[in-house]
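As you look at this complex, bear in mind that one protein chain is not there, while each of the others sits in place.
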Amino acid sequence: METINVKKRKTQFALRKLITPFLLIIVVALLYSIVVFDNWLITLISLAIGTGLFVAYAKLPALKTLITESMRKDRILLLIVGVLAIIAVPLTLRTQPYIIHILIIAQISIILALGLNFQVGSTGIPNLGYAAFYGVGAYTSALLSTKLGVSFWISILLAGCISALFGWLVGLPTLKTRSYHMALVSIAFGLVTYILLNNIAFTGGPNGIKNVPPPELFGKSLFSSLRIFGHTFPVQFNFYYFVLVFVLLAFVVSRFIFNSKVGLYFNAVREDEIAAKCSGINTSTMKLLAFSIGAFFAGIAGSLYAHYIGYISPENFNMNTSLQILGMVIMGGMDNIAGVGIGAFILSVAPEKFRSLADFRMLATGLIILLMLMFRPSGIIKQQIRKYSSKYLMSENSTQGEHHG
Amino acid sequence: MAEICLSANNLTMKFGGLVAIDNVSWALHQNEILGIIGPNGAGKTTIFNVVSGLYTPTSGEIVFKSNIINGLPPYKIAKMGIKRTFQQSRLFDNISVLDNVLVGMATLSKGTLVNSLFRRKRMAKELDENIQKSLGILNHFSPFLAENPYRKAGDLVPGERRKLEICRALASDPDVLLLDEPAAGMDPNESAELMEDILKIRDIRKGIGIILIEHDMAVVQKTADYIVVISYGKEIARGSFAEVSSNPLVQEAYLGSENENA
Partner (left out) sequence: MNTFLQLLISALLVSSLYSLVAVGFTMYVGVINLANFSHGDTCVLGTFLMMPLFLYATKLGWISASTGLVILILIILLIFLTGLWGAAIYTILVKPLLAAPRLILLLATVAAGQVIREAIRVIYPNGSNPQVFPKLLPSGSLNLSGITLGYDSLTIIFLTIICILSLNFIIQKTKMGVAMRAVSQNADVAQMMGINIEQTIISVFVIGSALAGMAGILNGSYYGITKFNLGSNLGIKGFSAAVIGGLGDFKGAIVGGVLLGFIEVFAAAYIPNGSQYQDVFSFLAVIAFLIFRPSGILGEKIFEKV
């Protein structure tokens, strides 16, 4: 009797150890087939499998605890594999620069979505003209470098700052009003920016700005192809790692703000503005801050886009773009940084695979936002309860309180 | 006699044509629990809304530590040391119990926003102290809350919600605590327990002044040192519980409202 039990336990233990590697294989396989195969049917099937697995995970509590626990145990392994995968992916795509290009656009989208998340997710302020801040950043950077010959590094910094300034200005008129006023002002700002960009000669009107120079790193243009061990790598290869640094920074900063008091006060404003005020929080400052930080991220992303693509026009920054980014935040999970990253990744990569269905892209975005809001408003990953590592708090497990409701 | 910490002088608040508070005056002393009672719609909550800065009074003044504070924004008034709870609880539902209390400490931090982003060490220490303090306060009102600091506030039962709101308000060691019907919806036992906890606050927090709004006269009986009764925005009686409860005007006001409710 005893021995059987021990044996059983041993096999169970061994099986449990296999869960994480098994998961990893599935996820990597799915991601690989979504990203690398340029075939919409494969992408569709992979997405369907992914969704199915996710639904199973969300609906079956036993599976959920099993997976979360083994993932927690093996988080070092996960981290290592994740980092390796992110670094190694372009190496395997040497002959497919277009796929690296898609990944770069996904990276830029992640920065954008993380920025919008400060407003819509953390602070609960609707921003329906977010693409305009992206545009302000892109145009600032492009104008500075094409008209004044300013270097990339100064351009990108100014792009972020000027965009942040606009964020602050747009936030101002609505501090004392309601959230729908904010929605109105942000849409109006988006439209006004679009109209102005189209009509001002200085910004090139509808033709936009061409020949934005690529960034320079150590005196070398990022547009010069690398040669390693006799292999030539496409220029996208350089950009991938270049933008990756910004993505990592964006994640670090987001995480940092989320865990700081500012992040907590953002949440207080979102949850109940009146109670937040009466608790001593200057809610106006918080809203302006959320707006400025989010716009700063958008400005940085805009500058990266301009210098990567080399050509920008008002069409890149219209209402549709705003809704795309909003969709990423809502789908991924408002106020969940990892979730927002995932949402941005999916919603920027998947459409590229369905190019033959490009006509339906905006319809699909609208439907995704609508269905998510109606049936899973928390997004793919729910917002998390902040955990503190204080000696005064009892060990995590006893107070976790993962309860059913 | 202890010092006056908060007073209202000839306070009037009109909403359009409706006079919600009509020329009301009162004074709150240190270590005192002042009861403001009156039937539904008498204007009690409006008094708190005016004191906490949500509305600017139409006329009259509110004096806190010899400063006139009417017209100041709510967050400044909170920073000066006046904290409140709400009749219909207003917790931050999607964050944890502990985070709710930590928000209540927003006024404590000496650090600016910049500090909170860049001076990590000092902030970590401050956070640690704040957590310890939060747990202490939670434990005073409800051991359950102290044991479940990571529970979402939105998942609490009504009784615990009220207690958490009091904890959030008390977290920054305010000089004045405004409690708006804290026992509403509780059964007599729970309510008596809560009143005892409130009495205990006064012993622990030396010098605090508390205003307790109640609809139910029996609840304030043991708790309030001094009572102001208002009806339709006007003061109709003041004094000890025995004094006001025997006042015919008060009885009439309450009887009238009972009849209306029936």
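Letters A and B name the chains as they come in the text, with residue numbers starting at 1 for each one.
The rule is simple: contacts are C-beta pairs under 8 Å (C-beta built on N, C-alpha and C of every residue); 3 or more make two chains touch, one makes a residue touch a chain.
Given the structure is predicted, the values throughout are model-derived calculations rather than measurements.
**Student:** Which listed residue (A:L165, A:L184 or A:I381) would be found touching the missing chain in the intact complex?
**Tutor:** Of the candidates A:L165, A:L184 or A:I381, A:L184 is in touch with the missing chain.
**Student:** Can you tell me which of A:S155, A:T174, A:Q236 or A:T283 touches the chain that was removed from the display?
**Tutor:** Checking the options A:S155, A:T174, A:Q236 or A:T283, the one contacting the hidden chain is A:T174.
**Student:** Touching the absent chain: which residues on chain A qualify?
**Tutor:** 120, 124, 126, 128, 172-174, 176-177, 179-181, 183-185, 187-189, 191-192, 195-196, 199, 270, 274, 319, 323, 326, 330, 359-360, 362-363, 365-367, 369-370, 373-374, 377
**Student:** List the chain B residues touching the unshown chain?
**Tutor:** Residues 15-16, 45, 49, 54-55, 86 of chain B touch the chain absent from view.
The definition used in the following text is that only the chains that are shown with their structure count from here on.
**Student:** Can you give the whole-Å distance between the Cα centres of chain A and chain B?
**Tutor:** Centres of chain A and chain B (C-alpha means) sit 42 Å apart.
**Student:** In their shared complex, at which residues does chain B touch chain A?
**Tutor:** So the residues of chain B in touch with chain A come to 52-54, 73-75, 78-79, 83-84, 86, 90-96, 98-99, 102-104, 106-107, 109, 113, 116-117, 123, 127-128, 131-132, 135, 147-152, 155, 168-169, 172.
**Student:** Would you pull the chain A residues touching chain B in the complex into a rising list?
**Tutor:** Those in contact with chain B are residues 256-257, 260-262, 264-265, 267-268, 270-272, 274-283, 285, 289, 383, 385-388, 390-394, 399-401, 403, 405.
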